[in-house]
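To keep things clear, I will list the structure first and then write my remarks on it.
What you see is the complex with one protein chain gone and the rest in place.
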Amino acid sequence: MQERYLLTNRQINDDLTRPVLTTPFWFWVAAALLGGGLSLGLLVVAVFVIFGLGVTGLNRPVFWGVMITNFVFWVGISHAGVMISSILRLSQAEWRRPVTRAAEVLTIFALGTAMTFPLIHTGRPWRTLYWVFPYDFFRAIWPNVRSPLVWDPSAIFTYLTSASLFVYVALLPDLAVLRERTTGLPHLFYSIASLGWRGTPRQWYLQALAGILLSALILPVFVSVHSIVSWDFAVSLVPNWHATIFAPYFVIGAVWSGVSAVATLMVIMRSVFKWQKYITPDHFDAIGRLLLVVGVGWFYFFVLEYLFGFYGAEPAEIAVREFQLFSWPWNLLFAIFMLAAFLIPVPMLCFRGIRRSIKWMLITSLLVNVGMWLERYIIIVPGLAYKQVLTFSYGEYTPSIFEFTLIFASFCMVGLGILVFSKVFPLMPIGEAKEGQIFRASVKVGKVEVPAVIRE
Amino acid sequence: MSDTHGHNGHEPSPLVPPGATDRAVSADVLGRVLHPAGRRFRGWALLLTALLAIGVVGFLLRLQGGVQDRTQWGYTAALFAILLSTFQAAPLVSITQRFLRSQWRRPLGRATELLAVVGLLNFLIMLPVVAALPPLAGRPSLWNWWPGAPHLWDTLGVAILVVNGLAVLYLAALPDLAALAVVGQGWRAGLWRRLAGFWVGTPRQWDIQRMALGTLGMFYFLMLVFSHSMVAMDFSMGLVPGWKSAIFPATHALSALQGGLATTIVMLFILRTVGGWQDYLHVDQFWALAKLLLSFSLLWFYFFYSEFIILWYGRQPQEEATIGLLMFGPYLVPFVGAFLCSFVLPLALLIWNPIRRSIRGPVVVACIILVGQLFDRVRLYVSAYSIEQVGGHVLEHVPAFHPPDLVDVMILVGGAAGAVLLVLLASRLVPVFSLWELKEGMMLRKVVPLVRLRLAALAKPR
Partner (left out) sequence: MALKRRWGMVVDLDRCTGCQACVVACGAENNIPLNEEKIVNERRAISWIRIERYWVGTEEAEQTGDYSQVKARFLPVMCQQCGNAPCEPVCPVYATHRTEDGLNAQIYNRCIGTRYCANNDPYNVRFFNFWEPDWPETLRNQLNPDVTVRSKGLIEKCTFCVQRIRRAERGAKREGRVVRDGEIQPACVQACPADVLLFGDLEDAQSKVAQKAKDRRHYRLLEAVGTDPGVYYLKKVDPSATPREGTGH
């Protein structure tokens, strides 16, 4: 930590509650735009329900396309929260402090958005809801627990619940700060929400304990969620889906794209809320190093996936791989994916200058997510198009305008969620910022005062 | 809000004996190397040499039988994989923690790097094992069409790994060897002078050493993962027709990391009790390693299950045959042993804070894990080496369990003894503690008061 700002508690309170207590003009503009985008998405869903899925580009044999890609993409992004707040908390990394809450909130809204896709994607979504609520216990036909599509909601809901609990437990002290600074109806809301937080030592101890326990317990959930989503594909017989590597491959891909999304979010928060003293180039440097390690790890699993595509020399899989790599438009998409997801960002992240530059971190993090969206698309569609050696049934897929609208609407939904959250709750943890100030120290080494951190 | 990782108000564990000066620490660490070996040392060295001799005899007997009958070499292949997954994986503990700049690893860094010398023995063990591999025709391989595959490239890969490991050890020990060259006597001083005589300790030299160590350390990590991927594919998966599992190389590498951690813990325990280094190795080290061990045991299960669920779900004939060979068929006992010892028991034990945060606890778990490694490698390599027909797309005939005969036992015992012996002898040339890193740690650390506690502040120069 080379640049550290000395901030008083009052300064921290003021800076971090300002977005909640005041509403600048840009907020309304952003809310309107994002809300508009989300409404377009709702319109598209209405079209699906009224006219049927024929309005999409889906066909036989490509029954899953852009919508399932979006589902996997957003579940992937949702892995940022746990990575940043849980793993970095357990390893006592100082640089996590400004971003834990933003990452967790990104998780929650990304998961919520992801969950809508399998629902609107079914042929009869009204039947899907009716299947669940109320469940028909009387005919004794239970959900098929052997189906990965039943594992999915179990995992995702568990993750959503634990992540929400995690955010709430960490929010309590900050809600108390807001309680002291508001009057009227907001004051009532914050009073109830803060559960009577007084800041006594015992309360701090319990809250810390809860945080540690949740951090540790959420880790297996975090690993299991994307593994289970990956098994939607891996347990099937589709040639390039049927690979044992999918679970860790998808999880590490999720961390890669999720932590990049957090880096993007860091840039946005810093400029929009004017938090330059809280999110410094040091933080970008640290997240950049984490990204570098994750990116290289991801590449190992990616290589294994492709290597084993060719390893068994099975005609069905070779046909799919050749289709993915060499035929139009997949060759172009594959090239873009490789460049965006690995070949450009990873070498760039090796350089300290790049890691400390806000502009370049924004560019690399956006690139990574473009690449990772394409990665899922390239996995899902070609395998379905060229499913088996019975070549007569080979097909192709072109997404429709409705599917592109849904991609756009999903970004609007997540953005709107985080925006509204930042209006009601402080997006940066006030308590963590203050704790970081307490743990500052410096050590005299020879003639130099070196900045240090107190470790418990 | 604060993490209760701490010691609940106690002072943090010291890096060196309390109140020790730089000079005292140097005398401790270097003195152990410089003084002549004690009686206990000689006794152990003799015993291990005897066991190694038994192993060599067994090895030569096996060599007499030639490499044509692959089934005979199954247990030797397993030994090779075990040493690759334990001793040769241990340096990664030091390398990764150095990359992460964690402080608790300072006392154990050199001990783990020293274990890389076992690579020399392992390379020799590998030679007939790789020669016994069948040619590539008619079966899948990592190397596809490359000439000389797989024998040439596998040998080269492991050779590079061994050299890399020795290079990391050399670079990490360089400042200490230079110190030894100054104060040492006899033939060893001549060796130290030749190896490290040029080292003066200028800032430029330190910079170069740091960068080279970082780079070579990273290469060792990559090479180890690659070696394990390669060994898993060529010596095990490639011999089983119909077994195509993209995760298996990663599983193999991961279980090696678990094995490396376990070997490190056992080695530290031996250093502490038999070596008498209680003042340098505290519960901090064991606790941190135990937490890592718990994570890796959970990951072991995760990687195993990821493979299993895909192989089991589709009910395809070649996958059912693979499961029959490796899990529920003739190798059921090693499989259950591996599952219990690599996952169930470590989880059941390490989940308790008192066990994690002790010294004996992690050591017991580490020994259980090493037993699990033995079961697991036997299950993978003895089964693969017993298969007659390696081409084709389905394993038609699952071979029966191949029990170890006397020669196999001799080789296994001799291999383990030889590995320990090599490390023991290496400790006479290279100090088991990284003196310069201990001193660096002493320099960067200061105990400061915070409210009512006294905690360690760690300086972060970069």
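In order of appearance the chains are A and B, and numbering begins at 1 in each one.
Basically, contacts are C-beta pairs under 8 Å (C-beta built on N, C-alpha and C of every residue); 3 or more make two chains touch, one makes a residue touch a chain.
Computed from a predicted model, the values in this text were never measured in an experiment.
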item	value
Candidates A:Phe27, A:Phe63 or A:Phe411 - the one touching the absent chain	A:Phe63
Hidden partner chain, touching residue among A:Gly81, A:Pro148 or A:Gly415	A:Pro148
Hidden-chain contact residue, picked from the options A:Val20, A:Leu38 or A:Leu53	A:Leu53
Residue in contact with the excluded chain [from A:Val75, A:Val238 or A:Val450]	A:Val238
Interface with the undisplayed chain - residues on chain B	313-318, 320, 393-394
Positions on chain A where the hidden chain makes contact	51-54, 58-61, 63-64, 118, 121-125, 127-128, 131, 141, 143-144, 146-150, 232, 235-238, 314-315, 384, 387-393, 395-396
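The working rule: only the chains that are shown with their structure count from here on.
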item	value
Mean-CA-position distance for chain B and chain A (Å)	35
Footprint of chain B on chain A - complex, ascending	1, 89-90, 92, 173, 204-205, 207-209, 211-212, 220, 223, 227, 231, 234-237, 242-248, 300-301, 304-305, 307-308, 310-313, 431-432, 435, 438, 441-445, 450-456
Residue numbers on chain B that touch chain A, as the complex places them	1-7, 12, 103, 140-142, 144, 225, 229, 244-250, 298, 302-303, 306-307, 309-311, 313-314, 316, 443-446, 448, 450, 453, 455-461
